[in-house]
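The structure appears below as structure tokens.
Here the complex is missing one protein chain, while the rest keep their positions.
Here the chain labels run A, B and C in written order, and each chain numbers its own residues starting at 1.
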Amino acid sequence: MIRIALLGCGRIGKMHAATIVRAENAELAAVYDPVGAAADEIGRLYDCKVAASAEEAIALADAVLIATSTPTHADLIEASASAGKAIFCEKPIDLSLARVAACREAIKGFDRPIQIGFNRRFDPGHRAARDAARAGEIGDLQQVVITSRDPGLASRDYLKVSGGIFKDMTIHDFDLARFMLGEEPIEVFATGAALVDPTLAELGDIDSAMVVLRTESGKLCHINNSRAAAYGYDQRVELFGSKGMVISGNRRAHHLERFDATTTGAGEPYLNFFVERYAEAFTLGLQSFLRCVAENRTPDATFEDGEKSLALAEAANRSLAEGRFVKVAEILG
Amino acid sequence: MIRIALLGCGRIGKMHAATIVRAENAELAAVYDPVGAAADEIGRLYDCKVAASAEEAIALADAVLIATSTPTHADLIEASASAGKAIFCEKPIDLSLARVAACREAIKGFDRPIQIGFNRRFDPGHRAARDAARAGEIGDLQQVVITSRDPGLASRDYLKVSGGIFKDMTIHDFDLARFMLGEEPIEVFATGAALVDPTLAELGDIDSAMVVLRTESGKLCHINNSRAAAYGYDQRVELFGSKGMVISGNRRAHHLERFDATTTGAGEPYLNFFVERYAEAFTLGLQSFLRCVAENRTPDATFEDGEKSLALAEAANRSLAEGRFVKVAEILG
Amino acid sequence: MIRIALLGCGRIGKMHAATIVRAENAELAAVYDPVGAAADEIGRLYDCKVAASAEEAIALADAVLIATSTPTHADLIEASASAGKAIFCEKPIDLSLARVAACREAIKGFDRPIQIGFNRRFDPGHRAARDAARAGEIGDLQQVVITSRDPGLASRDYLKVSGGIFKDMTIHDFDLARFMLGEEPIEVFATGAALVDPTLAELGDIDSAMVVLRTESGKLCHINNSRAAAYGYDQRVELFGSKGMVISGNRRAHHLERFDATTTGAGEPYLNFFVERYAEAFTLGLQSFLRCVAENRTPDATFEDGEKSLALAEAANRSLAEGRFVKVAEILG
Partner (left out) sequence: MIRIALLGCGRIGKMHAATIVRAENAELAAVYDPVGAAADEIGRLYDCKVAASAEEAIALADAVLIATSTPTHADLIEASASAGKAIFCEKPIDLSLARVAACREAIKGFDRPIQIGFNRRFDPGHRAARDAARAGEIGDLQQVVITSRDPGLASRDYLKVSGGIFKDMTIHDFDLARFMLGEEPIEVFATGAALVDPTLAELGDIDSAMVVLRTESGKLCHINNSRAAAYGYDQRVELFGSKGMVISGNRRAHHLERFDATTTGAGEPYLNFFVERYAEAFTLGLQSFLRCVAENRTPDATFEDGEKSLALAEAANRSLAEGRFVKVAEILG
């Protein structure tokens, strides 16, 4: 049994806790949250140790699941690594590329599995799309189109500390783009505007964005973001190749279609929001991590993946500011 | 050039006239309608002879297109046949099976093409479904399900002389069933009710019906009718076999989908009514007839097809009255 | 906490056990299976009492979940009822209508909840269809079309004791028809054939069936069955009314569409078989039962529902034998 320490007992933490207790090869060894009540709730629900500190929780575990607030991620990764524990850390590693690089240096030589919470890689539809592409079903992959729109604007308080749309929201799409493309984007173009809520300009942020990536071999990728889709959470991935196309589409809770005097085939709203839409992805991602821990294998979404997606977000910020196609090498340089 | 005499210049007659004038191998030689004004309109539009009688029109032609009212069909078939002209006659041949049999006897030995206007056989989707089944794509055909619902109740005046739902409306589905099944139904069950307009009972008619057919080898077919589908003309054909299924679905004028806070993927209303939905089928059916005339071949929808569909309608009427699975042999005697 | 005795630890029993242990208001008090090993497995997995007899298990519980083989259902219902325990029994109550009637008499006066395992009533899509109809969205309900096809023929051994297609398979559709129609079918027509496996005739059974039901007010229902759909488990419900239509369609594991030189929009296979397709329905049905037990309310799928569906199956058998529209009153006589 893999003993897990869960750090952070908010919405995502609770989801992971439920997955852990159902897993056959893992158990919840300890939970910790700076807000004691949140940890207590999970402790009572699953009858597990509520640790007084992150350090105490880490000490009790084989693997650490970091679901705390973003600014603590890098520190907790370093603490867990120095304690020799396998690590699952929610995205992003940090909002600062420098801090991420420092963290990478700090854990150099660490040889246990470390996985970043890019759950969308584990969504069955998205993964089937990628598997079809890898298997040659669509010939040579030429274009990727990712539509990624949230169902509604997050709170002002959240947005203030989010790091901006590219590091907070698009970072999932940057990771998905890399996962799908199968080669590194070398150039990034980004533009956007505050169309949902023009006052976002006060935060220096935008809520609507269009991004284009280009790889060395010329593969193209478009990402399309909005913070507020009236019709729900919109998550589509289109892979276009020399022999065909696959599209991983949106999901509904069930398949009722309505027909009346004005419309035909009207479907149910989409699953909304990520907790529902990506429920399987969260579970499958954590299960995959547990298998990697058990077999000491490299996970699907690594620390390097976290760093590279952040570099793309940084490049997008620079492109937005300077109105040009920014080379990723300038950022990583 | 095949010279065509068009008898009957109503809605269907006009459609056929437009197809004839565009055909490369045919021309409108003469038109006739007991209502002179209707014939005059087509005569002016296409600059063709307006005959004073059906006989005069027939005499001017190589082929006769009969689109007059049902009670005149059999007489005009006989007149055309005795004049040695190829014949295209709208369905049904007659509402009386005895009259149809008499007509068959009367034209015995007639060796020119005669086609009945079962246009749905020529609908590209329905035909592709049948072609797929014939080509073995779905293995052995086992079940056919036909959904056939009109967008709204016809006028009382029309319904009074329609011959009842099975001879007027379901007869198209009986023909389609035979076309799809590839073998003769030997038993018919039918039930129904006047649900759209309960006062139809005064006419001894119904507006909602469910029919089941069974062939000698046990193949099954269900037909589902309503005189009034609020969401438009509903025309679906499902073929189920040992290796798969094909469904020929409804058609829309274009493919706009709408997404809002309550529905996703809401499509346009269906094409409505048969003039729009089966526009291609009408054209393709008449073109097929013209080719048969040119090559003196047997058409796809023959006099015999017209008679057999009417026998199924008669069997359905008897089943409705007697509440039992009626053998078609009882009807055909 | 509602203490549950689980009788029968096969495939369905295991599913229910998993739901019970996750429920907040229930616990697995005891399990029993004539095959000891099956009970032991669940006992070990969930750390619960393995009873030496059904009676012992019943005595330890507040509610009994009967998932044993069909011939034992009525006896166990009677035993549970006489012990005053709430009852959840898998369908059918018995293959004999006389035995069911006797069971009904035997438990007369029993006032605890008793639910029959007609899980499809709890499928979110099917239920949303019914709720839409009940809410008046489609006006007056006029027609119900149920497509219900298994992905493959069951084993010969299973089929031999199944009671025949109408009591084994269609019984789910009969229940769904009653659930959707909102009034009792008064007449039943059924026909069919052994098209999947002609040797089924040796068992006096069929594998392909078409059924038509009619209610007092003239509402119509068609049920379409096959024991073997090559493309997977096919479960569709269509409700047609004076103002529109709703269709509860099939479900896929995810929404990948494929496009190549010959096809467009090709979807994933359907979820297959009932354990996957109706996973939510099984869970929601049992949760609904637990709420009924907690609040001592009448469940959604009652003993009477079980008896009436069996009567429709019996009527279908008679219709198949006699080739006529059989009145349900003849059966219930």
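To be clear about the criterion, a residue touches a chain if its C-beta (ideal position, glycine included) is under 8 Å from a C-beta of that chain, and two chains touch if they have at least 3 such contacts.
All figures in this text were calculated on a predicted structure; none of them were measured in a lab.
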{"item": "Residue in contact with the excluded chain [from A:Thr19, A:Ser80, A:Thr170 or A:Ser208]", "value": "A:Ser208"}
{"item": "Candidates A:Thr72, A:Ser96, A:Gln142 or A:Thr262 - the one touching the absent chain", "value": "A:Gln142"}
{"item": "Listed residues A:Val161, A:Ala230 or A:Ala329, member touching the removed chain", "value": "A:Ala230"}
{"item": "Hidden partner chain, residues of chain A it touches", "value": "138-140, 142-143, 145, 147, 149, 187, 189, 191-196, 208-210, 212, 214, 217-220, 222, 224, 226, 228-231, 234, 240-245, 323-325"}
{"item": "Residues of chain B (touch criterion as defined above) contacting the omitted chain", "value": "123-125, 128-129, 132, 137-138, 243-251, 253-261, 268"}
{"item": "Positions on chain C where the hidden chain makes contact", "value": "230-232, 250, 252, 258-270"}
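Just so we're on the same page, only the chains that are shown with their structure count from here on.
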{"item": "Chain C against chain B, contact positions shared by both copies (same if over half, else different)", "value": "same"}
{"item": "Centroid distance [mean C-alpha coordinates] between chain B and chain A, Å", "value": "57"}
{"item": "Inter-centroid spacing, chain C versus chain B (mean Cα positions, whole Å)", "value": "41"}
{"item": "Sequence positions of chain B contacting 2 or more other chains", "value": "230-231"}
